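Heads up, one of the protein chains got dropped from this complex, but the rest are sitting where they should.
Presenting subunit A:
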Amino acid sequence: MSILSLNHVTKRYRGSALPALDDVSFSVGDGEHVAIVGESGSGKTTSLNIALGFDVPSSGDVQVAEPTTTGLVFQNPAASLDPRWRVERIVREGVPGVGEADVRAALEAVSLDYDELAQRYISDISGGQAQRVAIARALVSHPTLLVADEPVSAVDVLGKKHIIESLRSVQNERSLASLIVLHDLGVAQQLSERIIVMQAGRVVEDGATAEVLAHPQHRYTAQLIDAARW
């Protein structure tokens, strides 16, 4: 059963000759882990923005099954977490009834120590820790769908490793689906069971991650795989 689906979505921005999205359709099943990959400008983030309701499609529609709660992780923790808030307050925001135990559990789910970090500001922790705080913030409301936009692209190698481990652990231990935008096929292989390849606003390939990466059907997918090896 799909909990999120985009049906023939096209998005045109004023002044742009080409559509940002051109008849894009895909869905995310209950408990399914899906990655969207493609180069910059391929329409990954636009798809995500439309799926989340941050932007409206020019045509087509988005369907979200009830009840679906969504946890959201942005690309850059330095921009998505308020620099003048402490970690605990960041994680609690916008979720009524969240107590210390919930914040502690959410931080522990991404291997962060509540006692060490809860009263710190984002500027006092590393980029990798900050992105895991962002994931904890997304988890504290117990979402059924975790949506992340390039969650490892703004952190260093060690931070990236910790984030991938945290996301894998969350995917394994929590009953949720995930939709993660990535440009790194290696990360997509670790975090998804299904992969959607986008090029110039279109979905060019959609299938099981292992199968698509082993036997790409589209020339662009093969080019991406080749570029990742290089």
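Criterion: a residue touches a chain if its C-beta (ideal position, glycine included) is under 8 Å from a C-beta of that chain, and two chains touch if they have at least 3 such contacts; residues count from 1.
We take it that contacts and distances are computed from a predicted model.
According to UniProt, the chain absent from the figure is "ABC transporter permease", selected among "Phosphoenolpyruvate-protein phosphotransferase", "ABC transporter permease", "Sugar phosphate isomerase/epimerase" or "Cell division protein FtsW (Lipid II flippase)". Residue A:Gln129 is the one among A:Ser27, A:Thr46, A:Gln129 or A:Ser192 that touches the chain missing from this view. Residue-wise, the contact with the chain that is not shown comes from A:Ala79, picked out of A:Ala79, A:Ala101, A:Val157 or A:Ala214. Residue-wise, the contact with the chain that is not shown comes from A:Arg120, picked out of A:Arg12, A:Arg120 or A:His142. For subunit A, the residues in touch with the chain missing from this view are 52, 54, 72, 74, 76, 79-84, 93-95, 119-121, 123-126, 128-129, 137, 158-159, 162.
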